[in-house]
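Here the complex is missing a single protein chain, while all its other protein chains stay put.
To keep things simple, chains are lettered A, B and C as they appear, and every chain counts its residues starting from 1.
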Amino acid sequence: MFPNLKRDVGFPVIGSFVLFLALFGGGLIYQTILSNGSAERLVTTMLIDAIIVIGIQIYIGNTGILSFGHIGFGAIAGYVFAVYAISPEEKLKRIPTAPFGLTDTQVSPGLAILIAVVVTLVFAVIVGIGLARSGAQSGSVAATVITLALLFVTHEVAKSWPELTGGNRGGISFAIGESLEGRALILVVLFASMLIARLYGQSRSGRLAIAAREDSLAARAMGVNPLVQQMAALLLSVVIVSVGSSLRVWQIGSILPDRFFFDYAMLTLVMLIVGGRNSVTGAVLGVAVMTGARELARRLGQDGFEVFGLGLDEAPLDWVFRENLNSVVLGLAMVGFMIWRPTGILEDWEFDQWLYRRFGRGTQTEPGRLAELDDVPAATFEASGVSVAFGGFKALTNAGMTAESGEVVGIIGPNGAGKTTFVNVITGMVEPTDGAFSIDGVDLTGSASHELSRSGLVRTFQNLRLFGALTVRENVEIAALVAKEHRTERTLRDVDSLLAEAGLWEHRDRRARELDYGNSRRLELARAAAMAPSFMLLDEPTSGMSDSESLTMIEQVRHMAATVGAGVIVIDHDLGFITGISDRIYVLDQGQVIAEGTPDEVQANARVQAAYLGSAADR
Amino acid sequence: MTIRKLMALLAILAMLAAACGSDGDSDTATDDAPAESDEGDAMEDDAMEDDAMAEESHSLDIDAVLAADLSNCAEAPTGDPIKVGMVMDFSEAAGFVDVPGSEVVPYVASLANCAGGINGRPVEVEVRESGADPALATQDLIDWGAQFFIGPPFADATLPMQQTGGGEYAIFAAASTEPTLADAANNTFLVTFDDNGQSSAAAEFALAQGFTRAIVFTEGEGVPYSGVNPDAFKAAFTAGGGEIVSEQTYAWFVDTDFSAQVNEIAGVADGTEVFFSAAAAFQVTALRAQMEGQGLETVNYMGTDALDATGIIADPGGEGMVHTPHTLLVEGTALYDVLDASGTLASDAPSFMPLYIDSMFLGIQGILDCGCDDPAGIADAVKEISSFPGVSGDITYAGTNGIPPKAVPIVVVENGANVLLDTIG
Amino acid sequence: MTELLQNLIDGLGRGSIYALLALGVAVVFGIMHLLNFAHGELITIPGYLTYWAFNQGWNWWTVVPLIIVSAVLSSLLIERVAFSRVRGASDFTLLLTSFGVHFIVAAGFLLYVSASVKPYPRPGWFADTIAVGSLNIEIFDLAVIVVTIIVLAGTTWLLQRTMFGLALRAAASDFDTARLMGVKSDSVIRGAFALSGFLAGIAGVFWIMREGQVTPTAGINPMLQGVLAALIGGLGSLRGAVLGGLVLGLAEVLLRSWLPVGIQNLTTGFVFVMIALLFIFRPGGLLSVPQVERV
Partner (left out) sequence: MLEVTGLTTKYGAISALRDASLTVGAGEVVGLIGPNGAGKTTLLGSIAGLLPIDSGTIRFDGNDITSGAPEKILRAGLSLVPEHRRIFADMTVEENLKIGGVTRSGAERAELLDEMAELFPVLRDKWDTPAGYMSGGEAQQLAIARALMSKPKLIMMDEPSLGLAPILVDLVFELIDTLRAQGRTILVVEQNATRMLRAADRAYVLRSGEVVATGTGAELLDRSDLFDTFVGG
């Protein structure tokens, strides 16, 4: 579940508690200074908003999919809670003809929240399947529209089913005995949501979801199935949003369709975005900042209100600051942050991780070098007769190759020779027109990317695809997490050792996107190695490197492969690099294998020279 | 003191104020009574004429307040202030009445203070925007010391207000006709008739004209306002022997393209005499044009207070439409002058303004009746108010669930102005 | 049968307006990947100007050009003030920026005009019909359909035959390469917003005529219909946007007519469910533009 108990459980618990105290304490101070009922109510509202925003953060933050629909889930939960929790006498006033005999039903508020969560989860599963079907990934517009549709549909239904909901103007108002007295329950739920959100972010599932958010393709290549992780994040976030929404209804004491519609969806989104959508700390900060800004705006709109001796009644700008200034604040905050800081105040900075780096890590010593594995199970990769045609254009014709574990096999060819197409075929991105490939006789043709890597064929990318916002160590950890689940028959290497092995030890806590090029390449290699692959498929691992860097890279590739006992298939256009690294080489040109053999044999081949220096090369 | 005595007292005071007025404004006050009786409000006439006995003057004299001259005020009142909290909707559907409503009430309060206050007590009014969090606005006013509330007309704010005040504060849903909102047990009151009342009145009027075939437009089954009104009309109309020829649904406040509905009506509507809906003016005029476009020209259009609220008289297509406004404003009355002076006569729906004024006076009446300042006590007294001679008509809460049985004026739009046809109830 | 035909014509009329709105959304999306949730403001702003103009004693002959011109100018202004600052940002950022713009414009009218309905007269011929056999066809629907056909033809001519149109299409298909050819990014983006504003203006003329009133949130419905139609058709596809608009208009009218009386008011809900289903089975919309994933 958690790669590192201290970092992923211990500090998040401490951090969440401090964060919780900060939010609640700040609220208490404000409340004490003003010591009136409205300050108290404002703080209560803020605490509940925080629960809902944290719930939304679990989904948006970890998957990168913008959702308007969480308030739609909130509406479902709110109504379910309301119709179960309110007393039959109250229901007789508003919904005397409720279906399913609900008019006469009443359960305890706690049980009503539970029912609300369960019912909402059912809808979440349906919506989640829809999202998955639509190919949702970070930033996808179609997914956002589906969530928007959910928001509108719940609103429509709530408005148009007055027998159950009391309709848009009648609403359900209720006394469930009494309204929500005291904050104990809210505080418990708030702390729990913070903790859950943080623990999820640090958990295996959260890590994999974040990896997919950062780079869906690379995550799939690391054996992550983003759709599963997105569903997990969705369900968890919906649970928290459901509980939060129930509390909101309970606190307000009534529910109407418009209370869980566009305006509230926008408010919660702005809170999340202002603070930093990828961070729980940011979500909490956003709630505090926006609550404060809106309250200030609300007050400024009132006659006679002053802050630091500044009031607006007589101010020359009075015409700008009239009532309902806070909806302007909302719009301006949205546009302003999108223009100047779309990632929010804190981006993805987490308080507990800062604490951990500061105080928790202690001194770490670089692990010793890893011995090369010599007792790995032998494996064979085989591709035969692979042909790909796009329309009339034949990108590959009858290409085939084999590779054994412990061997480095190079594939080379000039630009346009079909290398990329070949890679696309054996990484599951392009379905071959003809031909098949397998590992140890297990046919893998047509498998999805994440299935291929779980089967032992792990790739790197020509254009670096690291999980940029994650640290170097976390990048490797993600692969290790998947390996732990799916590569159990192999010897799994310790993450720290692999980092040391790749020469990244001193950089282990930097974000991957801050690395220079050579280190980025090495990180990609270490990440692939952490998957405990049978074969590593390296796509142009030296493009953009200087000669000397390329030479070092040769050593590293060989060593890293030996460390995890993997065979290597390396694709490059650089004949020098390929001849330096490979035991055997396949040369592609015009979509066909034109030569195969040892580096010396291949280099001596006239057709190869011709392909490289040009068709008329004759020297 | 019994309510009857109080009413008598009020009437006397009104006469006194008229007789002893020290300046020209007194004329307006005397004109007031006959003008209002022109509206056909028989109950009010009774109150006015029931001038049996006068007692000491620690009571509410609305006419005197309305007649106050701001340029010539009595000594400023020094007693404990009467605190009126207004939670108003400025930014959504109710903004069109709540914005002027929140101007007219402070204005009338200033008149009251000018007239020496209520029993020497000044009236203070504080307004809060209901905005995104009506409960917060309510709490703000509770902190300030509000003794009762004037609220916006829709449940989205009124329900949270109720909850915030723990049901102890009297809340006047000033501009609301929403029957489910009134809840005497939680001290929430309508000031005008409710939807069932205005629609049954419309049906009664239609039957009295000899109409027997009607089309009804409804938003959907049982949806408040746009659904309740047509349902109530249907019930009253069929009970009186009428027939509903066609019933259509539409999206309230949204649709203006009624092609599909008109296509269906066209098949069945021969000889239809009346059309009833609770739609907004811009919708009814669009629909009427489309109906007439399809050759359905003889239908009489009837609507609810929504027509008045959304400016039917401003719409050239509204000519001849019949509807039910809250009050019929008559030029030359004290009320008319007050609205004019406060700038709210020019607002979108001035016929709602008397409801706001009455809300304030009703609360004050509660304070006077209970002789107390605690919100719950005031609310209890409000519950017992009977035959209160409000500027919007007589108001009785005793024995109701918070909906006063009020007369419903039926008006027709003629030459861009409302003309009274009848008063029902 | 008559009713069905009548409904089909009405649906086409309604769909034509949606098509114009959707085309405007698609043009902007094609060029800068912005799904413009502030598109409805191009109806709201001219709507208020219409209200103002009638109070000044204007008539429809002068108001129609006012609507179109103000829609174009509003579109350009919004681009200048907000969208030009987030060019090239992620879809996520662009989408939320447009939401923010919508909020600010709506709040502006709320604060400085009023929350209430501002009415103005509809044109006299608004609901007149002409009889064709057993059908009574609204002149309004006919006008919408005819004008839409003309505008679409004009837009097609613009896109196919003029240098601006070519530049726009080139930039939509490959922005960098278009710039390499000398297409000015500023001009082409502003041109796209102007075109989008013009199309919204034409749609706005009919929309505003039919409404007879304007409120601060008047833009939400045209925006939703435009965006949804563009999505139904397939984002980025101009032909798809037009198709999506017609499909949406027909679906609304026919659904309202076919749904049983008790749930007719759920028409919008059904439309949304249908769109969600469409996305689930065809994530790209009806005429989806294939997206190539570069490795």
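In the analysis below, contacts are C-beta pairs under 8 Å (C-beta built on N, C-alpha and C of every residue); 3 or more make two chains touch, one makes a residue touch a chain.
Computed from a prediction, not measured in an experiment: that's the story for all the values here.
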Chains shown that the absent chain touches, full complex:
A, C
Given that one chain is not shown, which residue among A:Glu407, A:Glu501 or A:Glu540 touches it?
A:Glu540
Looking at the whole complex, which of A:Gly135, A:Pro367 or A:Pro414 touches the chain that is not displayed?
A:Pro414
Sole residue of A:Lys6, A:Arg513 or A:Arg607 that reaches the chain not shown, by the stated touch rule
A:Arg513
In the complete complex, the non-displayed chain touches which residues of chain C?
160, 163, 166-167, 169-170, 173-174, 176-185
For chain A, residues in touch with the removed chain
393, 414-416, 464, 513, 515-517, 519-520, 540, 542-547, 550, 573-577, 590, 609, 612-619
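Heads up, the rule we're going with is that only the chains that are shown with their structure count from here on.
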Think of each chain as a node with edges to the chains it touches; is that a line, ring, star, complete or other?
complete
Among all chains, which one's averaged Cα position is nearest the averaged Cα position of every protein chain shown?
C
Using the average of all C-alpha atoms in each chain as its centre, how far is it in Å between chain A and chain C?
34
Distance from chain B to chain A - Cα centre to Cα centre, in angstrom
55
Intercentroid distance (Cα basis), chain C paired with chain B, Å
40
Would you please write down the residue numbers of chain B that are in contact with two or more other chains?
90-91, 220-221, 223
Give me the residues of chain C that touch two or more other chains.
107, 110, 265, 268
Partner chain A, residues of chain B touching it in the complex:
90-91, 128-129, 131-133, 135-136, 139-140, 142-143, 154-156, 159-160, 162-164, 166-167, 178, 180-181, 183, 220-225, 227
Quick one: which bits of chain B touch chain C in the complex? Just the residue numbers, please.
89-96, 99, 219-221, 223, 247, 249, 251, 254, 256-257, 259-260, 263-264, 266-267, 280-282, 285-286, 289-295, 310-311, 314-317, 348-349
Chain C - residues contacting chain B, complex
3, 6-7, 10, 13-14, 107, 110, 114-117, 119, 121-122, 126-129, 136, 138, 141, 210-213, 221, 253, 256-257, 261-262, 264-265, 267-268
